[in-house]
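Apart from one protein chain that is not included, each protein chain of the complex appears where it belongs.
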Amino acid sequence: MTAALIGLPLFGATVLLLGGRRTNAWGHYFAVAMSASSFFVGVATFMSMLGRSAEDRTIETHLFDWIAVGSFQVPFGLQIDQLSIAFVLLITGVGTLIHIYSIGYMAHDENRRKFFAYLNLFVAAMLLLVLANNYFLLYVGWEGVGLASYLLISFWQHKPSAAVAGKKAFVVNRVGDVGLSLAVMLMFVTFGTVTFSGVSAAAGNGDATSLKLIGFALLLAACGKSAQFPLQSWLLDAMEGPTPVSALIHAATMVTAGVYLIVRAHAIFDLSETARTAVVVIGAITLLLGAFIGTAKDDIKKGLAGSTMSQIGYMILAAGLGPVGYVFAIFHLLTHGMFKAGLFLGAGSVMHGVNDDVNMRHYGALRGAMKITYVTFGLGFLAIIGIPPFAGFWSKDEIIKVAFEQNTLVGLCTLVGAGVTAFYMTRMMTMTFFGEARWEKDVHPHESPSTMTIPMIILAVGSAFGGLLLLFVGDIEAWLEPVTGFATSTEAGGMAWLMPTTLLVIAAGVAYAWNTYGRRPVPVVAPAEVSLLTRAARNDAYGDAINEAIFMRPGLHLTRALVWFDTKGIDGFIGGFAALIGGLSARGRKLQNGYARSYALTMLGGAALIAFVLYLVRL
Amino acid sequence: MQLTTLMLIPLVGAIAVFLLPAAKETLAKQVALAVSIVTAIDAIRLALSLDNSSGAIQFVEKHEWIPAFGISWSLGIDGIAGLLIAMATILVPLIIVAGWWDAENSGRGTVKGFFALILALEVCMIGVFAATDLFLFYVFFEVMLLPVYFLIGRFGGAQRSYAAMKFLLYSLVGGLFMLASLIGLYVVSARTLGQGTFDFVTLTGLHMDAGTQKTLFLGFFFAFAVKAPMVPFHTWLPDAAAEATPGTSTLLVGVLDKVGTFGMIRYLLPIFPDASHYYAPIIIVLACISIFYGALLAIGQTDMMRLIAFSSVSHFGFIVLGIFVFSSQGLAGSSFYMINHGFSTGALFLVVGYLASRRGSKKISDFGGVSKVAPVLAGVLLISGLSSLALPGMSSFVSEFLVLIGTFSENRVAANIATVGIVLAAFYILWMYQRVATGEPSEEVNSTVSEINKRELVAIVPILAAIIALGIFPQAALKYINPAVSDLQKYVSVVDPTPAFGALTEGIGS
Amino acid sequence: MNGESVVFWITAIFAVVGALGMVLSRKAVHSALWVAFAMVNLAVLYFTLQAPFLATTQIVVYTGAVMMLFLFVLMIVGVDSSDSLLETLKGQRLLATLFGLAFGALLLSGVASTIALRDNGLDVANGDYGGNIQGIAHLVFNRYLLAFEVTSALLITAVIGAMVLAHRERWAPRKTQAELSRERTFTSQVTPLPNPGVLARHNAVDTPALLPDGTPSQASLPKQFRETSHEDEAAKEVTS
Partner (left out) sequence: MNPNNYLILAGILFTIGAFGVVVRRNAIIVFMSVEMMLNAANLAFATAARTTGTLDGQVAAFFVMVVAAAEVVVGLAIIVTIFRTRRSASIDEANLLKY
């Protein structure tokens, strides 16, 4: 069962990649079928899980011994439990919807087959990531999604910007992978095992330093994959990929892998206060940074990307709060998966309607031309800013509450983040669908085909009711409790003032945005005379510039210096040595001047020398 | 006699190909291919029939050669050597197919000469891995240089004579130091045992004082470090690899250089255990430098072949690192890495060779947009590259991680440094791919770079298949390596450290 | 100071003087004579060393045969520029002196620093077979027989070698008198060539005859000495 979940999309990818042009005609349907059947297998697994008691819901599958060297024994084993199944359903569900959406979105691309193959590959890798029963196999999925992400970001390879963005994403992710490698190594050295169950069981024996180091390493890994500060820079560039990719990989699923990792390794974080604090700090920084970047972007996708960073910041922050937060981190992850995918698909639909223009300043008043998109995007908008009773409200509100309980400063961060979110989302909404039309003459906005709108509608429904469903019908807290543990807040009733305050902050953000962008005309060209803050936000808070200045440029100089050193230094030394010998030989050759007397003289000198040596030795 | 037979097959083949009339070029190729395939099958059969419950040397055969000096023709393989031989013999038919027209394209030398040299090289490669007499090993170690010298010097690119001479001189200088140590070892054995010997098994039991060990160790190590190649003895490799034909480069970097690391694992550790421990910290530092230096230099290269060569310097750093931390994961990882590196670097050299033969240039800047004109070729380049950067799912990942984890349990600082090396690996591979395969193809690329053809595909697909298969089922190879590794650990008297806070009572972890 | 000492010191000094004379004489003939002188003195020393056979052989073979051979060759070769004491190689003489002195000093100090050798004398050895010659004969024809026989091969080889080297192959048939006279008639010089040394300062074979106007005539010289000998004169002037 579990293996089939991964096997089906993997099979799809293999067939499409090896099949080549022969599969062009039906390849995309095949991919959708594979993804969908994986989803159905997931649903079936879920159903059977529901039928069992909470303790028996975990299924371990041992496929074969993967690596066994000395005491390093890694099985190729899968594990499906309450946490995994939530991810499985999100990945395959949203994944299938996005597959369907892509049929329409990529209809005119000559490499559509390859695109679907990569999507299937991604789904398989992501499933492996969440289904592995040990950290080492998780690593395979972890880099597998990185590969799929690389392939998909740089899918339009002829665009240099896309190729560069793909490479950047992979390399930055690799920095995060270093963290995961170190975490696995530390776990092996500390506990002698790398399985989830083994590590969880042994975690209690670990000393504070080891736990702290493992926690930091895992956090580094999470930062890479989830685009958290300071490894956030790749996510904005990743928007070079086709929009479905941004929706699936860079919003709903892959980027949340970091959250999964931290929740999965909760045994470590539970025991290390320091590591948890670090997680919270990183989450808080990213949450504000992402929101800040989102406020100034005119590129609709980059705006959403900033928002994604910010929302994942929420999740990471929640995960860092410990047992009180894990559940809400996952909860927010699930709702975010739905509404953010919906928003991205909506953005894709908008772009589809306006000749692939991504600049919101060229939109405006699209609500008339694209009704379905308007409504679905609107639902997503309401969900993300946290208007009750939409999905985002439930999950975000819980996080804000828990944050305030733990630490007022952290709570304030989340509250401010909520306000800023409301601001930039409203800005996006108004610039796109309201105001006067600002599009070019040759642009004729139109609604997208049904393959695209249907997934959007389904996701919009999820954004609207997913939160309610999960919280009250699914009782997610109880569902996840066996895996993550759950501690209800101690002062549950003491925060009655919080929800109204949050709503007030959100309303303020909406109102300010509406005041700025809704009631006044939006200039088609971005104004150049802006505050330093706006400029910083437009430049992704100078993340790239900092990377460039700290790593890239010195790195290139170092490389160049080393190349010079290698050719001129090492090789030059060797070459110089050879030349020296050659030169000496050429000189020495002159000693062979042809005069027998000269040779005789040398002999005489030699004889004298030998006599001298003999003399010395005898003394 | 099985190993001697295995060597005789290509030897007879080489002579037969050489004796063919020069005009019968196709026949020469076919004979060479057939012979190499037979050899590969026989080698695989041998490797699979190894007893994987014992780390002892198997298929032992011994015939007196120069009894006066205790030199004998003695052969034998353990799991590591067996797999290396299998890897080498698998690569040979593939590079023959890949280099089907290399001899003609070089415009010099005869076709039959080219293929006879490759087969002759194969003989030496088998011999050097199978020898269990140190003198015999030395003989193969040196004789092996000659076919390569001619393969580079005769069939190589513009700078071929420079590269061939540099290669030869470096290797010879290294070999000279080894010879000195070898003679020293003989003298020591004569003094200790009463009768001098070069026999590996006898020498492993030799009790030498630490000072002697240290001195003799250095001679061997220098030869192996030049061969492997470690920074700062590496500069011959980029030149040689860039000037040779792709097939030769594959054998050179994929197999020949392994002799260095194989020598370390086979001879240095068991014969000089004390010296190995003594020098390990320095060598680990050198290995870390190699990892970084190779990777950074690879980033700075403008020539694809040189880039791969420098990436190999980096990979050899990993291999050496794994050997000298002495942990079972490190040793097994290094042994496995040798095999994987042969495949992944071979694939890269071949595919870059395909590109270069089309475009007539190895310069990265001469390419761009290949994925648009030749998507499969670009895809093959990407897969080979991913294998080189140790993507999980590929065999090189397993070995690289084993090395890292083996290092981590012994030396955290080195492991941390080496781990950062994997980021650089991602950078140089993907940057090369970006510059070669993506973007809009230029006029020249459009007109010259055609899609990969069947012959080329046949040559490279088995390598890629092996990489992926071993990545998913590494145990298929590791089970042969493990017993040899545990024997090695006995020689150097090292026991793997136990986990600091393991939950052993849980019984979890298998 | 016994008789041997007296003989030794006199002959030793003579031998050294002879050797120095050989090295320092400008003319090869003088050198040869100096060598002969030194060798005779050495022969005397052999007598004092109780080696009458060696002494005799020394005189017969060396001073007699070998040195005469030298003189004969000198007559063939004649006086030559190489007789000049002018050094042409840079630093040769300086280094030679240096090395020579160093070598000699080391050699002598080596000998001198050894403890005095025991003088066993050869009376017993010479007496064994009834005399020095018999003793040597006994050794040569017993212990050193093989070496002695091999010497014969050496000598034969040397003789043949010398013959081969000195032999001149005739490539064309010997010219008849008619041909010679015809040749002479049709070239410029009909009359016999002038003899060397005529009217010159001395009548050595390499000194060109002076023509009536006082210019030296190269034609008067044997072929070997033409042209070069003129420069020799100049070289000699410079040296002296």
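First chain written, first letter: the chains are A, B and C, and each begins at residue 1.
The rule is short, and it goes like this: a contact is a pair of C-beta atoms (placed from the backbone, for glycine too) under 8 Å apart; a residue touches a chain by one contact, two chains touch by 3 or more.
Keep in mind that what you see is a predicted model, and the values were worked out from it rather than measured.
Participant: By the document's own contact criterion, which visible chains does the hidden chain reach in the full complex?
Facilitator: A, C
Participant: From the list C:10, C:140 or C:180, which touches the chain that is not on show?
Facilitator: C:140
Participant: From the list A:519, A:535 or A:597, which touches the chain that is not on show?
Facilitator: In the complete complex, the chain left out is touched by residue A:597.
Participant: Name every residue on chain A in touch with the hidden partner chain.
Facilitator: 589-590, 592-597, 600-601, 604, 607
Participant: Touching the absent chain: which residues on chain C qualify?
Facilitator: 2, 4-5, 8, 12, 15-16, 19-20, 22-23, 28, 31-32, 35, 38-39, 42, 45-46, 48-51, 53-54, 57-58, 61-62, 65-66, 69-70, 73-74, 76-77, 80-84, 87-89, 92-93, 96-97, 99-100, 103-104, 107-108, 111-112, 114, 116-122, 124-126, 132, 135-136, 139-140, 143-144, 147-148, 151, 154-155, 157-159, 161-163, 165-166, 168, 224-225, 228
Here is the rule we use: only the chains that are shown with their structure count from here on.
Participant: Quick check on this structure: which chain has its C-alpha centroid closest to the centroid of all protein C-alpha atoms?
Facilitator: B
Participant: From the C-alpha centres, identify the chain that is farthest from chain C.
Facilitator: A
Participant: I'd like the Å distance between the centres of chain A and chain B, where a centre is the mean of that chain's Cα atoms.
Facilitator: Chain centres of chain A and chain B, defined by C-alpha means, are spaced 36 Å apart.
Participant: Can you work out the whole-Å distance between the CA centroids of chain B and chain C?
Facilitator: For chain B versus chain C, the centre distance works out to 70 Å.
Participant: Among all residues of chain B, which ones touch two or more of the remaining chains?
Facilitator: None at all.
Participant: Where on chain A is chain B touching in the complex?
Facilitator: It comes out as residues 17, 20, 64-73, 75, 136, 139-140, 142-144, 147, 150, 154, 157-158, 160, 162-164, 166-167, 170-171, 174-175, 177-178, 181-182, 184-186, 188-195, 197-198, 201-202, 205-207, 210, 555-556, 558-560, 562-563, 566, 570-571, 574.
Participant: Which residues of chain B touch chain A in the complex?
Facilitator: 231-232, 234-235, 293, 296-297, 299-301, 327-329, 332-333, 369, 371-372, 376, 379, 386, 391-393, 397-398, 401-402, 404-405, 408-409, 415-416, 419-420, 422-423, 426-427, 430-431, 433-434, 437-440, 473-475, 478, 481-482, 485-486, 496-504, 506, 508-510
Participant: Give the list of chain C residues in touch with chain A in this complex.
Facilitator: Chain C residues touching chain A: 89, 92, 95-96, 99-100, 102-103, 106-107, 109-110.
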